[in-house]
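For this view, one protein chain was removed and the others were kept in their places.
Order of writing sets the labels: A and B. Residues in every chain begin at 1.
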Amino acid sequence: MSATCEYQAKDYKSDLKPIWCPGCGDYSVVQGLYRALAAIGRPPHEVAFISGIGCSSRIPGYTTAYGFNTVHGRALPIAQGIKLANPDLLVLAAGGDGDGFSIGGGHIAHLIRRNIDITYIVMDNQIYGLTKGQLSPTSQKGRTTCTSPYGSLENPVNPLLYTLAYGAGFVAQASPTDLVGMAAIIEEAIRYPGFAFVNVQSPCVTYGEEAQQIKGLKAISESLAALGHDPADRLAAMDLAQHYGSKMHLGVFYKNPEPPPTYDALIRERQALLSKDAPPKERILDLFIKK
Amino acid sequence: MRKDLVFGMAGSGGDGIVSAGDSLLQAASAEGYHGVMTKSFGSQIRGGESSCRVRISTDPVLNPGGNLDVAVALNWEDFLKFGAELPVAGTTVVIYEAATGVAENQIPLVGVTPLQVIAVPIAAMAKETAGTERAKNTVVLGLIAGWFGIGAVAVMKGISKKLAKKSQELVEANQKAFDAGMAFAKSHPLKADMTIVPSENKGGVKLLTDGNDMCAAAAIFAGCQFFGGYPITPSTEIMQFFTNHVWKYGGAVLQAEDEIAGIGAAVGASFAGKKAMTATSGPGLSLKSEMMGLASIAELPLVIVDVQRGGPSTGLPTKTEQSDLFAAAFSAHGDVIRPVLAPTSVADTFRTTIEAFNIAEYYQTPVIILSDQEIASRKETLDPIDTSQFKIINRLRPSGTDLQDYKRFKQTENHISPISHPGMLGGTYLASGIEHVESGAPTNSGSVHARMNDKRIKKFDPLKERKDLFEITGNPDAPLALVAWGSVAGVCREALQMAREQGLDVKLMVPYLLYPVAEQTYRDFFASVQKGLVVEQSHLAQTFKVLRMHLDLPKGLQSLARSGANPFLPGEIVVALHHLLSELQRSHEGKLQPQE
Partner (left out) sequence: MAAQGIDFASLSLMDALDLAILIEDEAKERYEEFAAQMEQHRTPAAATFFRLMAVNEAKHGQELAGRRSQLFGGLTPTVTRAMIFDVEAPDYDEARAFMSPRQAMKAALASEVKAYAFFVAALPALKDAKVRALFEELRDEEVEHQDLVKAELAKLPPDSGLSDDDFVDEPAAQ
């Protein structure tokens, strides 16, 4: 692992032209990510960036990290394998609200409880953009989309409560409405030693509702810091998180003041312990000798 | 005296019959014999019907055997549940629990008169000597030692060792039960002498293990440093082996939240530069399809073990079958070639697994090892393996020049591009499931797609030329042939021996590489063949169909296929070969008839 050195935001930007619609919130997110990575200063080739499928999942290709644009809903399991195979890497995962909380929903709980040092950024726009505007698990009830022409009958998932309830050590929300704040939150999340979740309210200009565009989001935006929220208080965080959908709270909801050892750190300990005095793998068949 | 004995024992789970089989096999192994043990159960977790089959021989054992030489029934209801798995014939000695109340001339086996039938008060002897009926299995071991000469000393040695940590009383109780069994046998000699020929190999080192453990050990030997998986019968032991041992070699194992996450983690580990593996059975293979496709298009090395069981869907979780070939070769949408290898025994699971890793690394592809429930869970004695003879292949790394303008999917002469991994300076690239140009950037161009498909498919051409992945035995010009893979190959090897002893001119092809289909190798094999059988445990005869898809088969090549949990016996294959010979002779005679 090389020492951190002077990197600038543009060192993390690749030459690939994004397919995102002009005006997409994800342009701001990736900009914020470049800045966060520059501030942290890990060389791009030591960063692994894994995503699922969706508009926002295209993001790894727009960075100079080792990217892996995998299959729908499975960024986290794959990211998990990467981190456990090489814990020295800085591992990021990203995707949309559908990728994460619909098909991918079953995996989030396990990444949280294993507390693997991965930062997971979800670009939440309450819609399935890539496939042309279907209902997503965070769409508001009553929302009309091309798969809910008479209005959605489902209550949305609350990504903030979800991750808080499963015990995530770091949960935050950000938005392009506050660029500086978003870059700072992403940086803080990456620095957090353990599984960190950032929900970014990133509007879809093609399918998003008017009220959920930047102007609409600004109108319902509130800073957690300004409210005097203490990020060490999980219950207070969950209380505030209930307002997902009606208010957009920005900032760190919860950050464990005493982060426990990460899964990857514990594995390294175990490897160190058990490989002492272990016979070489060429002698592995000795395990089957019956005397 | 006998060189080879096949024991079949059945009771309920509470009778410890499988434990007895274990002890018998271990004792036989310690005494220098070759042996194989398979188990079969009902669906209860505990206390259902339970059986084992132990075959002991002075020669290497090729398969668990056909008709039983010795049948041990602790109760008839359970014994009968195993039907064709424990076939009793006119050559079988039947030993059963006297307390069943069944008279020796009225045992409930229809249409067969065994060689000898003996009722033994097994439970009573156990109660009397050990103080508990539960010691039944030890009494049985004593009977076996007395009548057949196996394990007279070794069995108790093994049992004592196993129970040493528990209590001396327990060991003594078992010793008494064992001695009682031996004494009964000595005082009630069998009509025929069925003692086993003394072994010449006493004191030699023998390994004893099952297919799952062997597969995991081989993987670690091959350099596998990551396992991601999920519990599923009958493959879970592979994961368990990793959880016990892989840490010692700097590796990691993850029991993931589901099958998909299991293979996903392995895909990630491979992307990160480590050799990685996952293991499952049929239902998990179905779930893993999408990830396998991802690994194929991203050209990531990966080994996927499918321990086949009865299908479709949940099927028969504890019985063997060979019905996953279609899924292994063809699942995951799109035009994909995914190599499929199959071991035929516990012993060759070692080299098949190493080969799978070598192929995965060299061709940068997922590779499926199609094992089956029988190989995976049967215990087999084997001679020590000289591990130094195996070459380990690692993925092609980029050179300094490659890294100057690195293109992950660079077109090369043999279609294999050097592969980097995170942490390698200059090797950054975007891996993805989406079609891509040489650099990895996404594309939807038809011409690029055609070129990339060419690359991904043509890169496997040399694999089809590998003769060393096929075992051909017998006269190369024989007109009669057998084709079989997996555990059925073992049955056919024995059938081949028997047939040739009976004067049949027959050869056997055992493919270790099932897919891609090595068309030329098969064509060469079939050139002389006029009649033959593709023997497989698959109702749809999947192997026969896959072969027919790829090459013209001889007119006389037939399918001998049936659903799993209905094992083939060497004897029945030999009978089938005789039929084929008759057909062949009739057709020759027909040809020799003068024209009217």
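Keep in mind that, in the parts below, a contact is a pair of C-beta atoms (placed from the backbone, for glycine too) under 8 Å apart; a residue touches a chain by one contact, two chains touch by 3 or more.
For clarity, every value in this text was computed on a predicted model and none was experimentally measured.
Novice: One chain isn't displayed here. Which of the visible ones does it touch?
Specialist: When the entire complex is considered, the left-out chain reaches A.
Novice: Just to verify: which one of A:A48, A:A79 or A:I214 makes contact with the chain not shown?
Specialist: A:I214
Novice: Of A:G95, A:P176 or A:P231, which one is in contact with the hidden chain?
Specialist: Residue touching the chain left out of view: A:P176.
Novice: At which residues does subunit A meet the chain that is not included here?
Specialist: 8-10, 17-19, 21-25, 27-28, 31, 35, 38-39, 130-133, 176, 179-180, 183, 203, 205-207, 213-214
Throughout what follows, only the chains that are shown with their structure count from here on.
Novice: Could you please specify the touching residues of subunit A with respect to subunit B in the complex?
Specialist: 16, 43-48, 50, 53, 58, 60-61, 64-71, 74, 76-86, 88-89, 106-107, 109-110, 267, 270-271, 273-275, 278, 281-282, 284-285, 287-291
Novice: Show which residues of subunit B lie in contact with subunit A when the two form their complex.
Specialist: 26, 29-30, 205-209, 213-214, 217, 220-221, 223, 225-226, 228, 245, 247-252, 254, 256-258, 260-262, 264-274, 276, 290-291, 294, 298, 350, 384-385, 387-388, 420-434, 441-442
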